[in-house]
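A single protein chain has been omitted from the complex, and every remaining protein chain is retained in its original position.
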Amino acid sequence: MPGRSLGELARLVGGDLEGDPSLEVRGFASLESATSGDLSFVVGERNLPAAMQSAAGALLAPPGLDLAGRPAIRVAQPYAAVAAIVRVFFPEPVLAPGVHPTAHVADSARVSPGATVGAFAVVGDRSTIDDGAVLHPHVFVGVDCRVGEQSVVHPHVVLRANVSLGRRVIVHPGSVLGADGFGYVFDGQAHRKIPQVGRVVIEDDVEIGANVAVDRATLGETVIGRGTKIDNLVQIGHNTVVGANTIIVAQVGIAGSCRIGHGVVMAGQVGIADHITVGDGARLGSQAGVHRDVPAGAGMIGTPAMEGDRGLRALAAIGRLPELLKDVRALSRRLEALERRLGAEGGPAARG
Amino acid sequence: MPGRSLGELARLVGGDLEGDPSLEVRGFASLESATSGDLSFVVGERNLPAAMQSAAGALLAPPGLDLAGRPAIRVAQPYAAVAAIVRVFFPEPVLAPGVHPTAHVADSARVSPGATVGAFAVVGDRSTIDDGAVLHPHVFVGVDCRVGEQSVVHPHVVLRANVSLGRRVIVHPGSVLGADGFGYVFDGQAHRKIPQVGRVVIEDDVEIGANVAVDRATLGETVIGRGTKIDNLVQIGHNTVVGANTIIVAQVGIAGSCRIGHGVVMAGQVGIADHITVGDGARLGSQAGVHRDVPAGAGMIGTPAMEGDRGLRALAAIGRLPELLKDVRALSRRLEALERRLGAEGGPAARG
Partner (left out) sequence: MPGRSLGELARLVGGDLEGDPSLEVRGFASLESATSGDLSFVVGERNLPAAMQSAAGALLAPPGLDLAGRPAIRVAQPYAAVAAIVRVFFPEPVLAPGVHPTAHVADSARVSPGATVGAFAVVGDRSTIDDGAVLHPHVFVGVDCRVGEQSVVHPHVVLRANVSLGRRVIVHPGSVLGADGFGYVFDGQAHRKIPQVGRVVIEDDVEIGANVAVDRATLGETVIGRGTKIDNLVQIGHNTVVGANTIIVAQVGIAGSCRIGHGVVMAGQVGIADHITVGDGARLGSQAGVHRDVPAGAGMIGTPAMEGDRGLRALAAIGRLPELLKDVRALSRRLEALERRLGAEGGPAARG
């Protein structure tokens, strides 16, 4: 990889240059691991000590941060600039379009000539793989699926049946979209399975982590809205509809038939019971357990989930419970002593 | 798909017809998405408003629910009828028996002529695939396994070794049965692995969700009892024995050497410590953390798990802790004021 000049990189990210524009940058690395040929980045005050100790030859940084005269590219949004610079030094591998000779594509499936189908991939009847889409090796696409333009499906992903991916969707390895929802009726003898025959719809620009499970609807659709990002090991139950631009962190579990709004943020290991509505822009703290509808914009923490500030105070108070129990016992004894002194009228007989 | 008459469908589910028996039904859909050619279903009062707004041409409904004269099939158990009707309009795809030419079956394995083995599936030494069983593409069956009659193993499932599936078992994509249990001895220097050489036994009519892990026993057997249903992303530790007809919802974790009874219900994200016994018919609320044996029939919630009603009140009380702390401080001040007024005898010296 040939180096780039600092000036060229500054222009690329629309930043202001401080230092020699001809300075050669040979790589991009974190503050801790950068060497003198590398560009690195500072997001804010928090990283300043590490930046001062870093061997990096130049820094991406927000305006106003005092870098003691080190070569720098000043940008208002360092993380966005990081995204652009990373792709200069770590270009995405380009895959040649075409179907690998070991792949198994059904006769009734339609693979665009501009799509890539990797080794040992399977594409089922009536499924469509659109232009620029990539199925990595070992991907299983069942019947009646669609993989939209430019979508990337990583190794060992399963689209079981009736799964539709929009454009520019990314699904990381091991995720299963379209397995049966968890639905039974107990008839007094056994749990009888309710057939699960609905679909999964993943809208444009969704990203789904590794080993996630999104179940197909019983009837109708399970939907993940446009631009929503899902981390690893997340569970989404049947018939649940997630809105646009929502963030779902690792190991969250959302039961069936939920309505999750737009721009919601769920931190790790949150659990949502079935048939719950979570309003737009709500924020759920890690491990929260949600059994009631959450209004738009609310911040909830704890189990059962409580509104933000009250919840924080309540959870913090748990640690003081042993003292509180002791305090109340002491109050009771003091009160009893007073009651005894004041005689029968204030004594036990008058107690509530 | 040709339509069916309402009368024919009523007979199929053993229901009472209200309306024209010759009415043609062309599909089956949820209340929200049904059109005038569709049959839909109402489970109870809760769905009545949606039913009244639905475009559905006819409804499956329990007796007594006022449907304002709409064509209906009355059944005591609407969900059971749903299961039957779904299969009329969404028949299960029939797979031709036989071994796909790309599959890799060991010479010592025995695949019944009535079984189906999909593309890129692997069947290891001495394993048996019984009549009517289906191994979907990419399934890995290791050595000394058995897949019983009519069982369905979905893509990317791993039966590692010594795993026995009974009849009519369903395993959804990505699940791993028979990986090593988590067992080590620390010898002062390092954690030494205890070899895990036991089996996994999945009894008849069990269903296992996507990306589940059921570990093999150290010695002996890990067992999932007949008719038990397991949702996605569940962990079952080595040597654990789960009884019959138990329901285990998504992301539950059961550690090793547990004894879980029959007819137990565990809601999502429950955690069970090792060597715990959970009695028949116990019900564990979502996210409960269980560190002690649970008696048969008990309802437990919270962490550490508490018996039902008490637990509900206790968890609800957490939200009132900040006020409680304030109240106790106020009581203490009022008591001090009284004590001061009454002089030394009731003062600080007399406090508990």
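Just so it is clear, A and B label the chains in written order, and each chain counts residues from 1 on its own.
Following the convention adopted for this analysis, a residue touches a chain if its C-beta (ideal position, glycine included) is under 8 Å from a C-beta of that chain, and two chains touch if they have at least 3 such contacts.
Quick caveat, the model's predicted, so the values are computed rather than measured.
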- Message: So one chain is hidden, and I want to know which residue out of A:E207, A:D293 or A:E307 touches that hidden chain in the complete assembly.
- Response: A:E207
- Message: Using the touch definition from the top, which of A:R74, A:R146, A:H172 or A:R199 touches the missing chain?
- Response: A:H172
- From B:L12, B:A80 or B:A179, the answer for touching the chain not displayed is B:A179
- Out of A:G166, A:G227, A:G261 or A:G279, point to the residue that touches the absent chain in the complete complex. A:G227
- Item | Chain not shown: contacting residue from B:R4, B:H136, B:H156 or B:H172 | B:H156
- Message: Under the stated touch rule, tell me which residues of chain B contact the chain that is not displayed.
- Response: 102, 104, 120, 122, 138, 140, 142-143, 156, 158, 160, 174-176, 179-180, 182, 184-187, 190-195, 197, 211-213, 215, 218-220, 233, 235, 237, 239, 251, 253, 255, 269, 271, 273, 287, 289, 291, 302-304, 306, 310-311, 313-315, 317-318, 320-321, 324, 327-331, 333-335, 337-338, 341
- Those residues of chain A which, in the complete complex, touch the missing chain: 28-30, 32-33, 77, 79-80, 82-83, 86-87, 90, 92-93, 102, 118-120, 136-138, 154-156, 170, 172-174, 205, 207, 209-211, 227, 229, 231-233, 245, 247, 249-251, 267-269, 286-287, 302, 315-316, 318-322, 324-325, 328, 331-332, 335, 338-339, 342, 345-346, 350-352
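Please note the rule applied: only the chains that are shown with their structure count from here on.
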- Mind checking the centre-to-centre distance between chain A and chain B? Centres are C-alpha means, answer in whole Å. 24
